[in-house]
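Apart from one protein chain that is not included, each protein chain of the complex appears where it belongs.
After this line comes subunit A, so read on.
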Amino acid sequence: MAVKVEPARQDPIAQLLAGYRTSDTIPDELLGSDRAIRPVWRAYLEALAAMQPQELAERIARGDQYLRDAGVFYRQYGRDQAIERDWPLSHVPVLIDEREWTALEAGLVQRADLLELLVADLYGENRLVRDGHLPPAIVAGNQEWLRPLVGVVPRSGHFLHYLAFDLGRGPDGEWWVLGDRTQAPSGAGFALENRIATARVYSDLYGRANVHRLAGFFRTFRDTLQDLRENDDSPIGILTPGQHNDTYFEHAYIARYLGLMLLEGEDLTVRDGELMVRTIAGLKPVSVLWRRLDAAWADPLELNEGSRLGTPGLLGAVRAGNVTLVNALGSGVVEARAFLAFMPRICRALLGEPLKLANVATWWCGQSAERDYVKANAARMTIGKAFSTRLLFDLDDVSAIGGAFTREMRETVEAWIDHGAGQLVGQEAVTLSTTPALVDGRLAPRPMSLRVFLARTRDGWKVMPGGFARIGRTAASAALALQEGGTAADVWIVSDKPVPSDTMHAANDKAFARQQPGELPSRAADNLFWLGRYVERTENLVRVLRAYHVRLAESSTAETPLLKLCAAHLEGLGVTRADEMPSALGATITSAARSAGHVRDRFSSDGWMALADLAKTVRAMQDTVEPGDDMSRAMSILLRKLSGFSGLVHENMYHFAGWRFLTIGRSLERSLSMANLLAVLADEEAPDGSLDMAVEIGDSVMSHRRRYAVATNRATVVDLLALDSLNPRSVVYQFGEIAGHLDYLPGQDPHQPLTPLRRALLKLRTGLELQLPETLGTAELEALGADIAALSDAFSAKYMR
């Protein structure tokens, strides 16, 4: 039966809670069983009740704006493709009393210690199996028990350094563990973003509400990672599966936040048992990796052969004791649901004490007594795969809830259990506590689970004071996952007393050290270089298209010699039909975005959004733009957006090595486009108007007018666009730019002979400088284009392999 609070006009809190209907059998975070507001929520509710709907809406918009500006997204998997979605923040935080939290912490720390001992046993003596506490099948049948790592003791002495637990509050009000996350737990970065956004929404309240800060946890963990290096100064890497992973944003975000090097498997290689990162300055050792890649994918040589995400030989480096992985490869073994059935017993066996924090009751169907029990009690259980690591209410392809299948099956539940046996577990159906969420502007109770994070520090396990709450979309518990329309909320651990304010920088007492430019991974350099090239390629295409359509609008026929020549040139640029919005344009922008996607940790979110906006604009134009005048105006819009992007990059980006690669990419592409353009439009045989068109595409109309007192002729145009070292659009100018940047990149030693790259550039630059307009004919321009393409290859060979 639901209880209803009478709306009292005088009391704004009561008004706020009118219609907040909780269940009699399920605890609520906000209201106690007596329907009284829990004290920890009082200050928050007062603040919320004092807000007019308009004010609240503005505050929420402020929080959401932050998330958009920060570029927080998650990837939603649809039928055919994955799309990036806005982050679904629930704007009501979950408030937990500090005293309750402290009690919970003791249980979490015990469980963390227990899991460490358990993993150590599974990869060591296997005493638990020998003594009969754990059936062998739980180990031998577990995909995450990685045989090549059996017997390997981690260099740090510990398997687990960073953990998460999924918790729920059961019907009796106690917290339960729903799942252990030991492999590569995600969510801490999102928790941080939820916090920043939620603090924006309640900016005034947050400052005085005695909410424990999160930064200290991250700072301590970063210090721990640094300690794990064992006296070397190597960078700490965060290993990501890459931009197609659903939590890639978080990896890039944490890399930026903690100053870690974002690495993909391809960035790494193993030499003589040592893990190395390929950088623009050659191979550099890495001895600590925070792993966000599932272990099975980490080494195609010994684990999943099909993996393109891993590093061949990584296991060898681990066996040689030269690298610490956080967490150790193979730690994911205990995430399997089946372990939950044995945790109470394992705890007694390993720690000699009972579990302080219960986990959801679980029965493994590989044992006949348990199997019979599950069959007999299927009506009040959720039954699913034993070795899955997902929470049981994140349903598998086949699950049985309350004795019925989630999809059509040809057998009975009993027969399915007998068949599946050791592959299945039954878990007591979980009901989760509810917490308030804003639904259509009103508070409504929604089911909630909590992900909490623990880091091993010098002083033992530290629990992040807060976490990541998943809030159900509807009143039913099964739809918590973001993929299913759930939302995420911040978690406030609220004290009676003021809490220390803490930032990432507080205890940074070390002298600052500037990062050396050589620490840019080659793959990042490669992506930045190509980003520069693709954006410039887009700009060139847009300029040529605009020049074409301006003239098309004037002549009203495409059959003029000049337009025909221009269309032929466009064809060389991938545009098959000059009279419509070319798909080539969308393709180059997509390529640019793909390159940018690989380096989101090194790239401002403003720049990212400018690129996304550009892509969106092109898509929108695709079907609507008419040839001629309309098209030329559309191209002008794109040019303005492109210069917006360039402005962000070239005015705002710090001149790290990465920026130089981006800029070199741009210069290289620009010189190539120009050489190719001149080979067509400055040809002796080119029709009237070609030279003016070249000057226009080269954005040098004004310069030409001021520099030469005559109308365009071949000599002035070739001089201005190829040979003039003061024209930022000329070919020779680009060579000067590239040479200037090369001085700042590693591998330049004045005491050594010139590198092949340097020699190639010098030859190309000098050769061009020695030309005169009359000696730089079409054949020479074509040869120049080929030489520039070869320069790009030499550049890749030097820095990006």
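The rule is simple: a residue touches a chain if its C-beta (ideal position, glycine included) is under 8 Å from a C-beta of that chain, and two chains touch if they have at least 3 such contacts; residues count from 1.
Please note the rule applied: contacts and distances are computed from a predicted model.
Q: So one subunit is absent here. Using its UniProt record, which name fits best from "Na+/H+ antiporter subunit G", "L-lactate dehydrogenase complex protein LldF", "ABC transporter permease subunit" or "Transglutaminase family protein"?
A: UniProt protein name of the non-displayed chain: "Transglutaminase family protein".
Q: One chain isn't shown here. Among A:193, A:302 or A:490, which residue touches it?
A: Checking the options A:193, A:302 or A:490, the one contacting the hidden chain is A:302.
Q: Using the touch definition from the top, which of A:313, A:426 or A:445 touches the missing chain?
A: A:313
Q: Quick one: which of A:172, A:232 or A:272 touches the chain that's been left out?
A: A:272
Q: Of A:57, A:106, A:140 or A:701, which sits in contact with the chain we cannot see?
A: Selected residue, touching the omitted chain: A:140.
Q: Any idea which of A:103, A:150 or A:701 touches the chain not displayed?
A: Reading the full complex, the residue touching the unseen chain is A:150.
Q: In the whole complex, what residues of subunit A lie against the chain that is missing from view?
A: 126, 129-132, 136-137, 139-141, 147-148, 150, 269-273, 300-302, 305, 312-313, 316, 319, 801
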